[in-house]
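In what follows, a structure is listed as structure tokens, so that the remarks can point back to it.
With one protein chain removed, the remaining protein chains of the complex are shown where they sit.
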Amino acid sequence: MEIVVRRRDDVTILDVAGRIAGSDSLDLKRAIDAQIEIAAGNIAKIVLNLERVRIVDSFGLGVIVAAYTSIQRNGGRIALLNVGGNIKNLIVMAKLMTIFDRYDNEDEAVASFQ
Amino acid sequence: MEIVVRRRDDVTILDVAGRIAGSDSLDLKRAIDAQIEIAAGNIAKIVLNLERVRIVDSFGLGVIVAAYTSIQRNGGRIALLNVGGNIKNLIVMAKLMTIFDRYDNEDEAVASFQ
Amino acid sequence: MDRTPDGHVISLDIPSSMQLVYVLDSVISQILKEMGFDDESREQVNLAVIEAGTNAIKHGNKEDVNKRARFEFILNQDKLTVVVQDGGAGFDRNSVENPLNPENLLKSSGRGIFLMETCMDAVTYEAPGTTVRMVKYKKSPSNKQK
Partner (left out) sequence: MDRTPDGHVISLDIPSSMQLVYVLDSVISQILKEMGFDDESREQVNLAVIEAGTNAIKHGNKEDVNKRARFEFILNQDKLTVVVQDGGAGFDRNSVENPLNPENLLKSSGRGIFLMETCMDAVTYEAPGTTVRMVKYKKSPSNKQK
């Protein structure tokens, strides 16, 4: 898994590429934990760009859900960007549509935090 | 395996791509048999371009040797073009350097028939 | 696809280490490709097999490398059957919580069996729950099972 961390205004965008599956998923967990740490009490504003993610398994899905709950607990918010194909199917099947805000356009995702 | 058959003057060039291994190799055998057939008693002049061949196994090596002997038997000649990497190693190891004429340049390979 | 011989069984047997799951991944991917399953079915079966393998290694054999996880792939013209077996204590499918229940939606685990059952056409557990058998049919005009 490759994760590129970018900033736009006070929003952090994580561009993820590869697989969010098995133990690889822990890289994503660590990256998100780091962002919560950096926010240090301030509101963490995170966009998870899944455009280049090909595979997610139940473990990876769990990591994404865990990211949601821990950001939520810290008063922040996470939005998903470019959720397509197989991953969209998984999120629909697992009934996670309701908990995540999803966008297909980066500007809209960033603007949603303002 | 992909084989493209081209003509330059009275020389037939077979551009082979992929693997000359296992039963795939039979495609090459068929292509060469067809050329001997087409030559119909005339001298078959064949250049086997291996530039885009990645893998050869013992079966594939056997098919190339069999091509050599059957063209020879029919009074024709076969030359190898762009033999590199793994395949060159195999031909060296199997001591087949002496039986094949090899060229790294298409013009030279074609000219060798004149 | 007539390159698939009928009823052939391919067996794979690995020590229970998650580090070795890549072997399972490569075997199932290649079988699905050669059998001519469509892209979507391939993603689904791949996911289900990895989930079942992970359960066998983690929950069944508790990552004890001296215990083995065993996979059988039964290739038929119209379907692929995958049997996954571990050397653990087994479990009762019916006592596994439904991850779609609202109170479970925010849990970070518990979606493996759900995904297996969603992705495959049939999933059965053999008592005492150390063996799971999963079937996926090929989609084709002459085969309307799915």
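Note that the chains are named A, B and C in the order they appear, and that numbering of residues resets to 1 at the start of each chain.
FYI, a residue touches a chain if its C-beta (ideal position, glycine included) is under 8 Å from a C-beta of that chain, and two chains touch if they have at least 3 such contacts.
Everything quoted here is computed from the prediction, not taken from an experiment.
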{"item": "Where the missing chain makes contact, among the chains that are shown", "value": "B, C"}
{"item": "Residue in contact with the excluded chain [from B:N42, B:N86 or B:N105]", "value": "B:N86"}
{"item": "Contacts of chain B with the absent chain, listed as residue ranges", "value": "21-23, 55, 57-59, 61-63, 65-66, 68-69, 86, 90, 93-96, 98-99"}
{"item": "Contact set of chain C toward the excluded chain (per top definition)", "value": "3, 5, 8-15, 17, 19-20, 22-23, 25-27, 29-31, 34, 65"}
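Here is the rule we use: only the chains that are shown with their structure count from here on.
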{"item": "Whole-Å separation of chain centres (CA-atom averages), chain A against chain C", "value": "27"}
{"item": "Distance between the centres, which are taken as Cα means, of chain B and chain A, whole angstrom", "value": "54"}
{"item": "In chain B, residues with contacts to at least two other chains", "value": "none"}
